[in-house]
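All protein chains but one are shown at their positions in the complex.
And now, chain A:
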C-alpha cells in the first residue's frame, strides 16, 4: 500500500495517446455485459459512447480504467498491448476517469483528495506529507487548464459542479492524456453543462482525448467528433455528429421512438393540491424547503424543474407525509394533509411514485403480484386484516402485467429480477390502480430504458386526461418540458418562478441556476 506514486506532473509524454480496444468481452454469469467491443480513440478527439442505462458503457470503461479485468480481448495504448490490474496501471498508462458518482472523500480538502494515491512526501514513504507541494500542484493544474478550484475547501461544502471540476483536476494532475467522463452532465444545470463542454473542447485542443459516456443526444451532437452507439453490450453502430437525434435514438433502442411526448392541450379544472408557505427540513435538520406555494389543478401536469438537491425530494416527501412539515399547509381539495399518515394520504386518492425506486418503490424480494398490492393488501378484494386472497391477487397481477406491458417471466417472479424500466412500470401500475385525485411522480423515468420512458410518459398524460392533478418532479429538463403544462422551477428550497413549457430553455436553465430576471410569469 506504500507503493511509489505514479510519475508526477513534471514528466510529460512526447506522443499523444492513441487507444484501441480490441474484442473486449466481459461476462457476469450468464449475462454478457460487453460482447467483443472494438473502439479506437484518436488523439485529441471527443469520442462519445452513447447508449441507454445498462447497455454496458460503464462496464466497458471500468475495464479500461483497471477496475475490472476483461474476460477476452486486449487494450492497446500507442500500439502496445497493456494489462491493467488496477487503476494505478491505467493512470500510469495515461488514462484517467471521472466517475458518475464522484470518487471524492467528503471530509477531505480538495488538495487532499487530489493528492490521494499519489502523495508527495518528505523523507521517504513513511515521511510527512508535503502539503505545500500538494496545494501548489492543484493551483498549477487548475490554472493551466482553466478549472478554478480552491485547494483548501472541504469537498462536502462544494456544489456538485465544483466537485466535478475537482475530479477533472484530480485526473489531470496525474498527467493523463485520455480522460473518461462517465455521465458527467447528469448532475449539472444546463449552464454548468455548457461550461463543461467548453472545458472538454479546450482539453482536446491541448491534445488530450476524451471518452464521453452519456445517454443525452443533445450533448453528443454538441461536442462529439465521433459517436459509438452501444446496445445490450454490443456496438450497434458508429455515427458522426451530424446524424439526427431521431436516428441516434433509433440506434440506441433498436427501433424508431418518438422523443416528443404526445399530448393534447390541458383542460385544467379545480385546484386539487394547494401547498402554502411550506417549510421542511432535510435529514441534517437544514432547511430544504423554504416557503413553497404551489397549486396543481385537476387535469393538468405541473412539472418541477431544478437541479437535484434543491428541495424537490423533501417537498414531495412532505406532501406524502413522509417528512415532518415545519410550517405551512398541504391541502388536498381543501383538506389539510399535514400531520396525516402516509397510508391515509394514499387512501384519500393520492398516487405516489417515489424517486428511489429500489428503496422506496418496490420490495425487491417480493413477487410482481405482491408488489402490485402493497398498498391494498388489507382491503377487499385482496384481503382483510387476517388473510390474503391469493387467487384475487394473482388475477389482479395478470391484468396489470398485460395492461402496463410489464415484461416479466411470470407474475410470481421477484421484482428484483426485472429491468429498471419494468420495475418502474410495476410501481406505476400499482399507484394508478386506485381512483386518484392527485398523482405525484418523482423522477418517473430515472434509470429507465427509452422504450419504457415513452410508455410511462403516455400513462402519465393519460392519467391527466382523466382529470387527475399530476405533479412531476424530474431533474431531466427534457422530461419536464415534454410532460408539463406549467413548469415550476425550484432553487434552494424556493419556487423561483412558474413558467410555460414554451419558455426558452436558456431561460429555464438560468432559473435552475438561481438567476431570475426578465419576464417569467411569477406566481
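Basically, a contact is a pair of C-beta atoms (placed from the backbone, for glycine too) under 8 Å apart; a residue touches a chain by one contact, two chains touch by 3 or more; residues count from 1.
FYI, contacts and distances are computed from a predicted model.
For the omitted chain of this complex, the UniProt record lists the protein as "ABC transporter permease", which is one of "Phosphoribosylformylglycinamidine synthase subunit PurQ", "ABC transporter permease", "Ion-translocating oxidoreductase complex subunit D" or "Heme exporter protein D". Only one of A:87, A:151 or A:482 touches the absent chain when the whole complex is considered: A:87.
The omitted chain makes contact with just one of the residues A:20, A:71 or A:194: A:194. Contacts to the hidden chain, counted on chain A, fall at residues 1-3, 6, 65, 67, 86-89, 91, 97, 99, 102-108, 112-113, 115-119, 121, 125-129, 145-147, 159, 170, 191-192, 194-195, 198-199, 202, 285-287, 492, 513-515.
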